[in-house]
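Just one protein chain is left out here, and the rest sit where they should.
Here is subunit A:
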Amino acid sequence: MTWVLIALLVVPLVGALVVAFLRKDDKKAKLVALAFSLVELVLAVLLWTAYDPNGDRIQLATGVDWIPAFGVRLQFGIDGIALVMIAVIALLIPLVIGAGWTEKLPAGRSQGGYLSLILIQEAVTVAVFAATDVFLFYVLFEVMLIPMYFLIGGYGGARRQYAAVKFFLYSFLGGLIMLASAIGAYAMASDELGKGTFDWATLVKVVSDADSTTQTWLFLGFFLAFAIKAPLVPFHTWLPDAAAEAPIGVTVIVVGILDKVGTFGMLRYLLPMFPEASKNLAPYVLVLAVAGVLYGSLLATGQRDMKRFLAYVSIAHFGFIALGIFSFTSQAGVGSVSYMLNHSISTGMLILVVGMVIARGGSSLISDYGGMSKVAPLLAGMLLLAGLTTLSLPGTNSFVSEFLVLIGSFPTRPVFTIIATVGMVLAALYVLWLYQRIMTGPLRGDALIGAAAGPGAVGDPEKKTTIGDLNKREIAVLAPLVVIVLALGFYPQPVLDVITPTVGATLTEVGVTDPVTVQEGK
């Protein structure tokens, strides 16, 4: 079944190429791009069925030599975490294409160019998760920036140039420092084995035995790259700018997918390769994580711009994910990985719904809206649902994850866990307050009843506005997400089954005994 994995890498690239030739015909470009992204989704489903949760650590492995002089291989394979992430990318891309169906691009830009970049982004991101050669991972980690740079810079809002360059430079710097560490690991391997290699499994064996000073330095190189990518406070400042300036579909990709490479990297590279350093430095990482939870939540509460709001919500969530990863218990680890999935779905849905609000009002300022539920009740309901899953209401998918993270972290890190719980309270505050300001009360706001009415004007509920409720296309985009949110909220087992063995293997590589299972053993 390795062909599925290869097809997953190739199909979007072929799609991008085809779409790039359709720059003259927007409609055809959209249909073709959607078709390719749906093929990708089918392939992802096949991949899921081909994966055996209790099988090898890395499955469907395949590869060829690339640069033999350095033992670099084009080597791909998946574990449970990568599988989940690839699946969620394949799920979100068609929705992004659907949601942006009628979006107007800046003058002189064609849908062909835009969708082509989106498909390239999809291929490269899938490849990042599937790479099992550290060099290849680095290469893709950096290449991943290029389509995104053009997506933000070419199709974004007023300050798009600034946001695109900032995004690129932050990630590029992080990547370069990671490269230094990767070369360091490579040098260790070539000393020890006589022949250099970047193979992930081999490097894990070699580097994890290194003394703790070496490990610490190499750890820091990788950590910086992942902390910027994830992002953890204080390396996060590129995200609000990128999220605010990018077109809404691209915001979904940045916040929902690209960021996960950071936390994925922590699980796949930091913990197994540098177990000693991971344990020693965990308290510092946890400080950043918990700071992120509080800082992100507080700033989200205070945002006036909806897209920046989304960015800070994500920063808070990444704090939770990092907390779970660095608590070193299987419950918290499983919670974190499922949080990565559920964050993509919940936040992805929230961003899409916010995008629909913005598409109606033409402004991303919260203060330009009010009482929208009167004219768009279905949209209001969707915003409420997306908001509730973001604040992890029981019965929605995120609740399972957040609960697992907190209950799993508590035995090893009670103080951090208690502080992080404050984030849950703040989440209720910022989500409900956002909903209240946009949807409830009398119809008001420049975006809804027009600037002509003057500041503070209140609309006449009897008068018809041009703002309509969700149309069929928007319903079709949101419906799958609603189903998944509720399904995973009540029955998360299929996902947990896939990720639990991988998380267990990761923790074994770190060499921690799980306090929770030990207690059960007694």
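Definition applied: a residue touches a chain if its C-beta (ideal position, glycine included) is under 8 Å from a C-beta of that chain, and two chains touch if they have at least 3 such contacts; residues count from 1.
Simple rule for what comes next: contacts and distances are computed from a predicted model.
*Asks:* Assign the chain not included in the display its UniProt protein name, restricting the answer to "NADH-quinone oxidoreductase subunit N", "Spermidine/putrescine ABC transporter permease", "Cytochrome c oxidase subunit 1" or "2-oxoisovalerate dehydrogenase subunit beta".
*Replies:* Result for the unshown chain: "NADH-quinone oxidoreductase subunit N".
*Asks:* Out of A:183, A:254 or A:406, point to the residue that touches the absent chain in the complete complex.
*Replies:* The missing chain is touched by A:183.
*Asks:* In the full complex, which of A:168, A:369 or A:435 touches the chain missing from this view?
*Replies:* A:168
*Asks:* For the chain left off this view, which of A:112, A:154, A:371 or A:387 is in contact with it?
*Replies:* A:154
*Asks:* Please output the residues of subunit A touching the missing chain, sorted low to high.
*Replies:* Within subunit A, the residues touching the omitted chain are 67-70, 108, 138-140, 142-143, 146, 149-150, 153-154, 160-161, 164-165, 168-169, 172-173, 176-177, 179-180, 183-184, 186-187.
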